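Shown here: the complex without one of its protein chains, the others still in place.
Which chain is which? They are A and B, in the order written, and residues in each are numbered from 1.
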Amino acid sequence: MREVNLEINEGEFVILAGRSGCGKSTLLRCFNGLIPHFYDGEMIGKVEVCGLDTRQHPPYILSQYAGMVFQNPDNQLFALTVEADIAFALENLSFPRDEIKKRVNQALEIMGIEELRDKSTLELSGGQKQKVAIASILAMHPKILLLDEPTSSLDPFSAKQLIDTIIDLNQKHRITILIAEHRLEMLLPYASRIIIIDNGRIVLDGNPREILEKHDVIPYGVSVPRIVKVVTYLKKTLNNSLIPWTPLSVEEFVDIIRRWEKK
Amino acid sequence: MSTILRGLQFYPGKTVIHKLDPRVKLVISLLLMATAALYLEVTIITIVVVIEALLSIVAKVFSRWARTVYGAAPLIILVFIANFLFKLSMPGQSLSFQSIYESLRLAYRLVAFLASFSIFFLTTTPEELGMALTKMKVPYMYTFAFISAIRFTPILAEELQSIVDAQKSRGLELEKGNMITRLRRYIPILVPLMVNVLRRSYELAEAIEVKCFGAKKNRTYLKELKMTTKDWITLSASIVLFTVAICIRYFSRISIP
Partner (left out) sequence: MIVFENVEYVYPNGFKALNGINLEVNSGEVVALMGENGAGKTTLLKHLNGLLKPTSGRVLIDGVDTRHSTVASLSRKVGIVFQNAEDMFFSPTIQEEIAFALNNFHFPGDVIKKRVDWALKFMELEEYGEKSPFLLSGGEKKRLALAIILAWSPDIVALDEPTVGQDILQKEKMIQIIRQANQQGKTIIISSHDVEFIAELKPRIILMSKGRIVRDGPSEEVLTDIPVLQECRLLPPQIVSLTSKLDFLGLKPKLARPEEVANEIARRVRHLVNYS
């Protein structure tokens, strides 16, 4: 990481993008104390999460404010049943049994996986495992959810389902989302902010629409949705009043055209 | 080998036996084993095996239980042969019906041993076993290691298969060659497996850190084992029966075939 200056407010939905190895995973780990406590190396500067200085607090405290979900579904599930796994972190934190029960029920409900409660973790599909992983973190009631390429190993359908759930967490439950991803088409319409990282430095930071409109992001390893390319070409041939703002999803695009057609 | 392993796997069930406290089941298995250890008489051993068979029927796992016993046949035959040959090598012994019979009995006793533990594993989930260990005040570290072993063994097995597939696809032939060359051929299997295990451990360590493992000394538990009336009754009955068995063995003059 080089000279990173950043401020993220409550309720934001932030995408961290950039080529493989650009530093997005490293940045994520700064928010829950894995850096500096879990990794060797040198950290210069200060990171504050919910008012806590990450250098002064261990990961097990910070994880209750900023929970993290990883890429590989199998390497973050520890118990043999779904219910036991969701309870795992709370048990480690010595929560009283009633509170654990309550939070496990809540987490199952929020993620929409009540029917998986008694299932063995060995029988779940990839998408289901990731939902359980998120539920087990939500049980700690974090204000922030850090996600490191959570859909990497999932097929498109399961990926979409997972992303829809994550969007829900932000919109309905006001959880701040920081997600590092390569598969951006499904996320872009819902993100309030995109931060593009190149070689450990933040090169672009702002509203996804504006960033994609004004900048060529492909050299940074960021995939531009095909429809945005269509829009770029359209703007060249027709005047700009047809497309007042850049649609980031097929629905938005169609909507713009329909409105124009009515006029 | 895989038949024995399958006999030890857990399958969910709702029978009376499944619902018993795992500690009670453990005690029953141990008592059955102890009874078999006390006696060499075929009648008693048969009674023990019949009890085990009945338990497996009640638990609706009879076919799987039978398969374990069947699968252990090679081992049992091996024990029989070993014991018989050992007997023969002793001075003064000769090939007689008596010596065959004695070796057979020994092997038969082994059946009772294996069968009693099979029942336990067939009706207890690893989770319940973990809870039993916790209740018996085993430090959490060990219970967690046990659960993790169960949790990750299938994943490692898949990984191993993956590696074997990949290396076979690069022309590796594992069946060829003598003992020494064959061992060398396993390097492309073992090294990637080790690397995979190490890498996985690293990722697991990260994940467990964010789940606050080891954060507090007094860990709490969502589920706890509690003995019910049924458990106590079953436990008492088993102890009584076992006591009777001891008495017959040591204090009575009844001769048993």
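Here is the rule we go by: a contact is a pair of C-beta atoms (placed from the backbone, for glycine too) under 8 Å apart; a residue touches a chain by one contact, two chains touch by 3 or more.
Everything numeric here is computed off the predicted structure, so don't read it as measured data.
K.L.:
Counting the whole assembly, list the visible chains that the omitted chain makes contact with.
P.N.:
It touches the following shown chains in the full complex: A, B.
K.L.:
Pick from B:Val111, B:Ile147 or B:Ile163: which residue touches the chain that isn't shown?
P.N.:
Once the missing chain is taken into account, the touching residue is B:Ile163.
K.L.:
Quickly run down the residues of subunit B that touch the omitted chain.
P.N.:
Against the left-out chain, subunit B lists 159, 162-163, 165-173, 187-188, 191-192, 195-196.
K.L.:
Footprint of the hidden chain on subunit A, which residues?
P.N.:
Those residues of subunit A that touch the unshown chain are 18-21, 71, 125-126, 149, 152-153, 155-158, 160, 182, 185, 218, 221-227, 229-234, 236-238, 242, 250-251, 253-254, 257-258, 260-261.
In the analysis below, only the chains that are shown with their structure count from here on.
K.L.:
Help me check something: in the complex, which residues belonging to subunit B touch subunit A?
P.N.:
It comes out as residues 125-127, 144, 147-148, 150-151, 154-155, 200, 203-216, 218-224.
K.L.:
Please name which positions on subunit A make contact with subunit B in the complex.
P.N.:
Those in contact with subunit B are residues 32, 34, 38, 59-60, 63-64, 67-68, 70, 72, 74-81, 83-84, 87-97, 100-101, 104, 121-122, 136-137, 140.
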